[in-house]
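Removed from the display is one protein chain of the complex; every other protein chain stays in position.
So that you can tell them apart, the chains are marked A and B in the order they are listed, and the count of residues begins at 1 in each.
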C-alpha cells in the first residue's frame, strides 16, 4: 500500500507546521505539543465529530500521538541538531505538505460518502479534514487563520477542486482507485502551481 | 407554515453578519465563506453535537450550504451590485436578525426539551443555538465576541428571557404553538427595544 508512508509524512508535516508556528510565538513544550497535535489531528477529529465516527485516527493508531510528542521534544530541545536539515528542506516540506493536504482531503470526502453525506457536504468535509488543523492552530496562537487571508496562496481552494474531481468521478461510477488518484493529483498539482506562481484568489474591487 | 421563510431569512442574515465582519478584516472568498458558514450554522451545530443529534441542519438541507457559498461569492465579487441595497437595508437587517435570533433560540430550546434536557440546560442550549454562531465568527476573526462586550446592546439576554417565557408556558402545559409564538415575540420585541433605546446590561461599580 502507498497510503501508509503518505499518512506518516502527512502527520509529520502538519505537526511540523504547528511546531514552527508555536515556537515563533515562544511557547514551551506543552504549547508546542498541543499546537502540533491540533495541527496534525484537528481536521480529522472535527470531521469525525461531525460524522459521529469513532474511534478517532489518533486513538486507533496511538503511535502517532506518541510520535508527535517525541517530535515536539526534539524540536524544542534539539533544534541545534535539526539545523542542517532545515534550509534545503523547504521545498521538500512544501511538497510533503501538499501530499498531506491531498491525502487528508480525499480521505475526508471518501469517509463522508461512506457515511451517506450528500456530495456538497462531502466536499466540505474533505476540505475541513485537510484545512481545519491549521485553522485551529491559528486560533490557539491568536492569529487570523492563514488559509482565510487574502495574501495566502491557494490552499483550501486546491482541496475543494480536488475533492470535486474525486466526487464527480465517483458519481460517474468510475473505478474508486482512479477517482482517488485523480483527485489526489489534482490537489498536489494545483497546490504546487499556486506556490510556484504565487496564485491567490482574485481580490475584489473595493474594501468596505 | 411560517417557519420556512423565517428560516431562510435567519440563515441569510446570520451569513451576512459573518460576511460583513470577514470583509472588514480583509479576508478572501475562502475566509468569507468559512466565516459566513460558521456564523449561520455554528450555533445549531454545537447544539446538535451537545445533544448528539444528527443529521445537522446544513446536512439535511444541503441547499443552505450552497446558498451561503453563492451569497459569499456575490458579496466578495459583486459588492458593487449590492451597493444600492445597503444603506436603507440596515433596519430591515436588524429586524431580520432579531427574527433569526428568536427562531434559532426557541427552536434550540424545543429540541433540547425533545431530548429530555432539564429546563435550565434547555434554556442554555436555546441561547447557544442563537448566539454561538456569532461567537465562533469572532473567535475566527481574533476579536472578543461582540455579545460578551459591556458596550453591546442586549442580545443573549433577550434570547435567554424569551427561552424562559417559552419554557414556563410549556411547563404549564400551555399549547405548544402559543408558547412558541410568545417566546418568539418576546425575543424580537426585547431585541428591538434594546436596539432602539440602546439597552445594555447594567455596568458594575468598579473594574479590577
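Here is the rule we go by: a residue touches a chain if its C-beta (ideal position, glycine included) is under 8 Å from a C-beta of that chain, and two chains touch if they have at least 3 such contacts.
Note that the structure is a prediction, hence the values are computed from the model and not measured.
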From A:40, A:124, A:139 or A:194, residue that would touch the chain that is not displayed: A:139
Of B:20, B:67, B:94 or B:139, the one touching the omitted chain in the full complex: B:139
Those residues of chain A which, in the complete complex, touch the missing chain: 20, 22-31, 34-35, 45, 49, 52, 54, 56, 58-59, 62, 65-66, 76-77, 79-80, 139-142
Residue numbers in chain B that touch the chain omitted from display: 49-50, 52, 117-118, 120-121, 124, 135, 139, 142-145, 147-150, 152, 155-157, 200-208
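Operating definition for what follows: only the chains that are shown with their structure count from here on.
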Distance from chain B to chain A - Cα centre to Cα centre, in angstrom: 30
